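What follows is part of the complex, with its chains left where they were.
Residue numbering begins at 1 within each chain, and the chains themselves are lettered A and B in the order written.
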Amino acid sequence: MRHFVSVRDVSDLSALLQSAHACKRDPLAHKTLGQHKTLGLIFFNASMRTRLSTQRAAQNLGMSVIVMNVGSEGWQLEFQDGAIMNGDKAEHVKEAAAVMGQYCEILGVRSFPTLKDREADYAERVMEGFVNYAGVPIVSLESATRHPLQSLADLMTIEELKTRPRPKVVLTWAPHVRALPQAVPNSFVEWMKVADVELVVTHPEGYELAPEFSEGVQVEYEQNRAFEGADFIYAKNWSSYQDYGTILSTDPEWMVTQEKMALTNEGKFMHCLPVRRNIVVEDAVLDSPASIVIREAANRVPAAQAVLQAILSSLPDA
Amino acid sequence: MRHFVSVRDVSDLSALLQSAHACKRDPLAHKTLGQHKTLGLIFFNASMRTRLSTQRAAQNLGMSVIVMNVGSEGWQLEFQDGAIMNGDKAEHVKEAAAVMGQYCEILGVRSFPTLKDREADYAERVMEGFVNYAGVPIVSLESATRHPLQSLADLMTIEELKTRPRPKVVLTWAPHVRALPQAVPNSFVEWMKVADVELVVTHPEGYELAPEFSEGVQVEYEQNRAFEGADFIYAKNWSSYQDYGTILSTDPEWMVTQEKMALTNEGKFMHCLPVRRNIVVEDAVLDSPASIVIREAANRVPAAQAVLQAILSSLPDA
C-alpha cells in the first residue's frame, strides 16, 4: 500500500481485514518491522482516539513517533498555487510537506473541513497537498471528507460480532449541538458499500450525503423502519451537505433510545466517539450490553497497525 | 499496587521507599520491565517536573510514553452521571477513560481543583472518574486534593538527609500572589503522618487544612516557634480551605528568611517548586547550601519509577 486516504487505496480489503484481526490477536508479531523508522503525526485539529491508537500501533511495530500539533502552534499553511504569500500563512504546503517527508518515513495527517467552503473541502486540499508533495506515504488521520482508519476499525468490529453472513447495518443520523463534518458518515458508507453487508442510511430530509458517497445507497427517511431487523446501529451526527455545513434539525426524536433498539435484531450499538450522551443516544443504550463503542475504539489500534504494516512492507527498502 | 492516587494505596511504605532508593542508585536495573507497554500521561493542567520526571522514569523501565495535553486542546469532559450533554463538554469520562484504558497499560492523570466548588474538588471527580472507568491502573500526577508522587519524593529526600532517627519536619505556609491548591500540603501531611517524623504545621489562622488531613496534626500559629530545632523546613503556599480558594493573607512576614532558618537545627530548606523567589523564600536561603530543592526535584524520577515498577509488577500478565 502506498497511501491510505480512502478505501480506494486498499487493493485487497479482505487481506487488510485479516491482517487487522491478526494484529489484534498478536500485537507484537512484527515488533521490529518499523525499527529505525519514524512516523510523523501532523494534527491540524485536535485528536484523542486517533492519536493515541496510531501512536500505540506504531509502537507495536517498533516505529518512533513524532507528534506535531500544527493548529495550536499557529503555523498556517498556504495551499494555493501561485499565491503571493503576504498574509497570515507562513509556509506553502509544497515546502512543508516536502520537508516533513525528509524527516519521516510515513506521515499521518489530520485536517478537518472548514464547513464553509464546500468545494475546497471536497477537493481535499490539505490531504492532496501532502500526497502530492511529501514524497512519502500519507495516512489520513481524518480528512475533510473521510475517516478511513475509523471505517476500517468499524468494519473489523462488525466482522467480529456479526451473527449472520450478511448483517443489516444501519447508519442513522442523530442530533447534536454543533455542526459536525460529514467525514465519518461518508467514509462509513464508502467502506460498507464494498463490504458484505446490507446498508441502510436513515436521516431527516436535507441530510443526504454527497452524491459520490450516497450513490447506490438505500436511504430510509423513517428512522423506525430503518431500525427494523438491524444487526448494527451506527449513530452519528453530521451537518448538511446540500445547505453546506448548517444544522437543519436538532429534533430529539432522532436520538437513539432503548425503545428503538428494541425494533432491531438484537442490534449492537456503534459510535465512533466522542458521543454526546442523552443527545445522540440515551444512557440506557450506551450503558447496556448492546453497546460496543469501547470495543470499536479499541479496534482502532489493530486497524492502524494493519495499515502501517502494509505501508512499511511496501517501502522501497523493505 | 493497583492505583497510586493517595498514600492509602501504598500497602508497604517502607518497601516502596527502599525501591525508590534502589531506583536512584541503579536506574536501569529493570530496564525491560515495561517493554512493549505504554504509559499514557493525561494533562488537564500544565506540568513540567511531574511530566519530565515521570517520562524519564518510564523510559528507564523501557516503557513507551504518550502525552496528551487535554487542556490546551480544548477537549472538555463531562463527569456528571445522567447529564444531557448539550453544553461545551464533548465527551463523558465514562467513554474517555475507558477508551484511553484500551490504548495504555497505565494512565497518569493530572487535574487541578477549581478552587471554587469545594465539594466537587474534594470529591476528586476527575481522578475517581478515571479510577472507576479506565479499567487500568491510574497514577495521580497531582489531583484536586493530593500530589502523592511529590510526597514520595519528599519523604525520600528527608530519609536521605536526616541526621537523627525521628527528624522534626515543619510545613510552613508562605505568601504568594495567586490562589494555589491545597494538594501539596494535604499530601505532604498525609505522608508525614505515616512516616517516622515529628510533624509541625505552621500557618496564619484561617489556613487550616481540611479535617481529613489536619486531624491529629500539631499546628503552631507562631512561625518562629515552629522553626525552633527543625531539621527540615518545607515551605508552600496554599489558599484557604475554610473560605474556600481565597487568599486570606499576603503577609511578607511569613516569607522564609535566613534569620528564621537560624532558629532551626541546621535545617534543610525544601519546596516542591516552582517557587517565587523573594516572596515565598528569600534568595539567601534558596542559594545557600541548606537548600535541597534541586535534589528534591531530582528525586521525582526514582519516586515515579518505584511507583511504576510496583504497578507493572502487579499487572495481570506480569
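One rule holds for everything that comes next: a contact is a pair of C-beta atoms (placed from the backbone, for glycine too) under 8 Å apart; a residue touches a chain by one contact, two chains touch by 3 or more.
Source: prediction; values computed, not measured.
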| item | value |
| --- | --- |
| Full count of same-sequence chains in the assembly - 2 placed in this view | 3 |
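Simple rule for what comes next: only the chains that are shown with their structure count from here on.
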| item | value |
| --- | --- |
| Distance between chain centroids, defined by C-alpha means - chain A, chain B (Å) | 39 |
| In the complex with chain B, residue positions of chain A that touch it | 28, 31, 46, 48-49, 51-53, 55-56, 59-60, 69, 72, 177, 273-279, 283, 286-287, 293-294, 297-298, 301 |
| Residue ranges of chain B touching chain A (in the complex, touch as defined) | 36, 38, 40, 64, 66, 68, 72-75, 78, 82-87, 90-92, 94-96, 98-100, 102-104 |
